[in-house]
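The block underneath contains the structure these notes are about, expressed in structure tokens.
What you see is the complex with one protein chain gone and the rest in place.
So that you can tell them apart, the chains are marked A, B and C in the order they are listed, and the count of residues begins at 1 in each.
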Amino acid sequence: MDGLLTDLDVIRKDFPILERRVANDLPLVYLDSANTSQKPQVVIDAMVDQLENHNANIARAMHTLGAESTYAFEAARDKVAAFLNAPSRDEVIFTKNASEALNLVARTFPLGPGDRVVITEMEHHSNIVPWQLATERAGAELRWFGLTDEGELDLSNIDELLTPGTKVVALTWVSNMLGTINPVAEIARRAHEVGAVVVLDASQAAPQLPVDVQAVEADFVAFTGHKVTGPTGIGVLWGRTELLDSLPPFLGGGEMIATVSMEKSTWAPIPHKFEAGTPPIVEAIGLGAAIDYISHVGLDRIHAHEQAITGYLLDGLASVSGVRVLGPLDPTRRGGAVAFELAGVHPHDVAQLLDSRGIAVRAGHHCAKPAHKRFGVQSSTRASSYLYTTPAEIDALVEGLEFTKNYFKVG
Amino acid sequence: MDGLLTDLDVIRKDFPILERRVANDLPLVYLDSANTSQKPQVVIDAMVDQLENHNANIARAMHTLGAESTYAFEAARDKVAAFLNAPSRDEVIFTKNASEALNLVARTFPLGPGDRVVITEMEHHSNIVPWQLATERAGAELRWFGLTDEGELDLSNIDELLTPGTKVVALTWVSNMLGTINPVAEIARRAHEVGAVVVLDASQAAPQLPVDVQAVEADFVAFTGHKVTGPTGIGVLWGRTELLDSLPPFLGGGEMIATVSMEKSTWAPIPHKFEAGTPPIVEAIGLGAAIDYISHVGLDRIHAHEQAITGYLLDGLASVSGVRVLGPLDPTRRGGAVAFELAGVHPHDVAQLLDSRGIAVRAGHHCAKPAHKRFGVQSSTRASSYLYTTPAEIDALVEGLEFTKNYFKVG
Amino acid sequence: MDLDSLYQEIILDHYRNPHHAGLRDPFEAEVHHVNPTCGDEVTLRVHLAEDGTVRDVSYDAEGCSISQASASVMTDLVIGKQLSEALDTHGVFLELMQGKGQVEPDEEVLEDGIAFAGVAKFPARVKCALLSWMAFKDAALQASSKEETHA
Partner (left out) sequence: MDLDSLYQEIILDHYRNPHHAGLRDPFEAEVHHVNPTCGDEVTLRVHLAEDGTVRDVSYDAEGCSISQASASVMTDLVIGKQLSEALDTHGVFLELMQGKGQVEPDEEVLEDGIAFAGVAKFPARVKCALLSWMAFKDAALQASSKEETHA
């Protein structure tokens, strides 16, 4: 199969959990990577090394362990900056997840009555709800791009949506439900023409595409550690210096201050201004190791692998009667998360039946209720691959779906 | 020495980092536990086991790994609830650290013009800045309890400070700089008389005292995982159900919703309402293991150990001419963090000299600038112990201080 | 993982032919419950008689086999009962579901509901089985407090 990682066997060995046996001793077939990715040994080892040998609080500590921890934490920031091709390391802010990163922007970006924020109908709830709350607080207006029947953004009314009153355009780079890869550079260009800033949710892009914040001319980019083979508890907000400098603080507390008196406080420069309290230290270090790992494999190679596997998956699904895929059917125009319906069987039951065969998929609305509604479904089953996914695992899924149909006597 | 943990040797073996050698192969003397505690092997192992064998996203995942992860994560919530003697597990909200927990309350608690918030002059910046921002946003008034020369709260003007306009009284249970243990139950009683809610910062209390939210009649309690032998990236906000139910959401996104449409969303019940996005899963599991660990040793025994070590430390410091301790001198009325000045040597230089002998202490303002100002100092050196601290380590510190004086030719 | 202990024939029968489905008049309370995790929904109405009997429970549910079958079984169990008795049954079912598969189901009380004993071993599915029961309790209490206000 063209594009598959040639060293797939070796890569799989990097992930201890892939040895797990589940469901009466069947091998684990993990097809839920868009939900969270598995972790390679190097990430786990980096975290253990930090905890067993270097653990200390950062910045504030003057001693050897403190210096080691600070160095490792800040080195992780350098790695993220390089990963995103950020112009400056100070533009990289560590948050607890992508949701916090998006909320940070939505909470602090100045909006007033009559201002407009534009999102899309395929956003994850974490890029919808913060903007609903923000526009409601400000008396601003929330509008959105709709979707075509093929699951792409409907840009036909872009001139109507992007007006001089539009202050923010926030959208996902890759949809976690439909898989769609959006033309973010093009939308950013149009948004900038009306003076709006562009917030990109790269939660699903960062794991599988080269993400270059300068190339797409983004203003803010968010992603989450646990989907790029890093740990939970860590996310990233990147923003342009001028913008980050201009925003008021988000959370107040230790580390984000310049001085504090009982009457008044002043703020530290970025990135610290937005990092109140003890940051996720061991998590940032784990994320740094994860970024080293996937960069070492190569984002281009991972992307090719994802496309190959996704093509194979789409073919497999097409062979099962009663399956309807939600989202683009062309593997070169989409990411590796494929949501589908199986006629006559509810997604929960599909997932349960697959689980009984060791196959892990996700069932539900995948935190994208509006996108489901758009396609007239309440929930779906989603299979999502990553750099460790094999064609044989896709075969297992397809067989599992036939088994499911049999069990429920449909089709 | 009375009160010392009888199995101190065994306990020390639980902490791999205590084998570390620093500064040209000297044994590590870690006296910076109020900054962050070290982690026992069981905590590290629990995290590794999660990452290597069970890793999945929670709640949303229907498959075996998802069920295992959800179970482990929610079991950690049960452990925290029991640790705090919370009436309900749903009152336990996982945050990224204590700072986020305090910000959550300060951001969402309803305050209006003329309302008053009362804090104290010994608060950590994380319990000052959020209230400065909140009162400024609301046009409310921020007032505070001053400190006595002994480093205790000056409650002489309590009747003046706590008025019917007082909506919130937010204070630390144990000071991270002065070590003072505050009469929180008494203050809560007085605050409730005027109808104010009481927010306790238990960041320094949770590691070393039995924390019973019902016994002290708190309304909100915050603490942070990394100071109770847990990992970074996890904190806790506990709040009374009625209050948490009444607050608007804080961060918006996945997991905190009941339904989402493009026009409008509704919220999930607590605790999920306040847990937007993928939570710190492996971190909560690590925190659960940490709570098991310290509960197994026994908070009463840890408290007695801390008091014994602190008494020994205060005696040791008293023997060094030129040392002035900031905060209460009676070890039974204080926690195990002891900040001090050494005449003629700046705290940075003290810390540096001690570090050259393998001794880790903290130098600076310890995120308590107002309390430093109150005592006319800009910064101090702080030695802080924990359940693994030995009298011999205190001896090393005292010798180190004599060495420091020699080096800088003072005293 | 014993699939057949989850998908008992009784459950699949109720799933395929749900009892008392659809929304009917009259009713004193209507509620809408969702399972936030997966989006399963139920709209449910309760009609109480003056003497406190549960006269009708009607519903429109979208969800998996477990949640659909559970709604069907629930209506069989509560319609015609005294409200207090129906709520007791709710309690017994709740206990079974939260029992992690350790609780022995009582056929006297739960009738077809005993088929859900297997569900209790699948934590991710417990919420599915409880969705309509929770909606029933909510609606029934609303309906009965309305009755009281009227009286």
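Everything that follows uses one rule, which is that a contact is a pair of C-beta atoms (placed from the backbone, for glycine too) under 8 Å apart; a residue touches a chain by one contact, two chains touch by 3 or more.
In this text, all values refer to a predicted model and were calculated from it rather than measured experimentally.
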{"item": "In the full complex, displayed partners of the excluded chain", "value": "A, B"}
{"item": "Which residue of A:R89, A:H272 or A:R333 touches the chain not shown here", "value": "A:H272"}
{"item": "Sole residue of A:T64, A:T278 or A:Q307 that reaches the chain not shown, by the stated touch rule", "value": "A:T64"}
{"item": "Touching the absent chain when the full complex is considered, from B:N127, B:T224, B:S356 or B:T389", "value": "B:S356"}
{"item": "Contact with the hidden chain (one of B:P271, B:G364 or B:G400)", "value": "B:G364"}
{"item": "Footprint left on chain A by the chain that the document does not show", "value": "59-64, 66-67, 70-71, 255, 257-259, 268, 272"}
{"item": "Absent chain, residues of chain B that touch it", "value": "23-24, 346-349, 352-353, 355-356, 363-365, 369, 372, 378-379, 407-408"}
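The definition used in the following text is that only the chains that are shown with their structure count from here on.
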{"item": "Mean-CA-position distance for chain B and chain A (Å)", "value": "31"}
{"item": "Distance from the mean Cα position of chain C to that of chain B, given in whole angstrom", "value": "44"}
{"item": "Chain centre separation (chain A, chain C; CA means) in Å", "value": "37"}
{"item": "Touching two or more other chains - residues of chain C", "value": "1, 37-39, 122, 125"}
{"item": "Multi-partner residues of chain A (at least 2 other chains)", "value": "23, 348, 352, 355, 363-364, 369"}
